[in-house]
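Missing here: one protein chain of the complex. Every other protein chain is in place.
On to subunit A.
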Amino acid sequence: MNATAITPDTTGHRDVRENTLAITGWGVVTSLAIGAEEFTTAIGEGRSGLRDVTGMFDEELPEHEAFAMPDFKVRDHLGRKGTSFFDRSTSLGLLGCTLALDDTDLTVTDDNRDRFGIVLGTTAGSIKATSDYSRETLEGDKPFRVNPVLFPNTVMNCAAGQSAIWLGLKGVNATVAGGRLAGLSALRYARNQIRRGYADALLVGSAEEFSPHTAWFSHRQHAAEEGRVKVGEGSAVFVVENAEEVRAQGRTPDAEVLAVEVGTYGAPGREPDAGAGLADCIGRALRRAAVEPSQVRAVATGESGIARLDDIERRGIESALGAEVWRVRASEWVGECQSASGSLQLAALLAGHRGHPELDGAVSVVTSVSPDGGVGAAVLRGWHRARGDHRG
């Protein structure tokens, strides 16, 4: 049985239910599967995306296995033309965007491209592209002999900017550097753009690449954590529109994002306690969504075996939703994907709905916790896909 206690609303947010966001299509790129259909099947079968990554890079890696895609080449999916200079984060983000557009019944036309935009989350862009660029300036006696063509790959909005060019989307184009909160922060940013009427449709998601850098950064920080989930990479992108308008058009969304709430507390072990903060966020999100804690069927967590972070998440969830609520641990299938993790957690919930009409209307929650004290929660209500593809 779920606990019904909600921590009091201490931040003064008003109890209003605003127009919610509809998700009308989605795309994922992971070592587990590429594309919403394939991802749904793979999750249903309980498969793992863990791969042998030996020899994936020139540099030695700390571990032989990761949730990475050693054979992934963007040109295999999008062609050779125009893709040769893309860094890996850009490739993952752009492919996620194209797959999401393939999966929706909304089409990009000259009539809507000015109000159709992109919001992508990241940790720090392509860390490998940036570090490689930085490295060029440290080697040899001509530190300025860097490749100007690769310079845009060092800015964090490269994936969103290149995706806009590729897809011809001239609306709001934003990059949210949210780290482990990136998926939820991107959704929150998108919600604001749509409710304020600045955009009609947005591709919203987040991407994280696997590289020797990300592998070693993680290893050097967390190697002592015994239950740690191995590092991964991937992207998940959602087509997001105003739910009211989608329904008025007689279309059925895959899900409605009813609320996204975030907060900033102390890093693990410091005040104010992020576990209590997460409980507060979940409670606030449920009130905004006009949903009782007992109605929450599942929580897709970001848990990845780093004890001090998982502890915050567990305490937040138990306090707001009780100890019995079903937890979906997406990282077991797709790995610890940092900024992509929140979006992949959401995708895992959508995969659960996609082929299961009996779950129509069920409410679930996504939670995220960052090592710096950031926490967040989203509430969504999902439906199955009547057809495998909106376009039938």
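In this text, a residue touches a chain if its C-beta (ideal position, glycine included) is under 8 Å from a C-beta of that chain, and two chains touch if they have at least 3 such contacts; residues count from 1.
One rule holds in what follows: contacts and distances are computed from a predicted model.
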Name of the absent chain as recorded in UniProt (options "Carbohydrate ABC transporter substrate-binding protein (CUT1 family)", "Beta-ketoacyl-[acyl-carrier-protein] synthase family protein", "Ferric reductase" or "OB-fold protein"): "Beta-ketoacyl-[acyl-carrier-protein] synthase family protein"
Residue among A:44, A:227, A:272 or A:361 that touches the chain left out of view: A:272
Residue ranges of subunit A at the interface with the undisplayed chain: 10-14, 16, 59-60, 62, 113-114, 117-118, 122-125, 127, 130-131, 133-139, 141-148, 151-152, 154-158, 160-162, 164-165, 167-179, 181-182, 185, 188-189, 192, 195-196, 198, 212-213, 216-218, 220-221, 262-266, 272, 277, 370-374
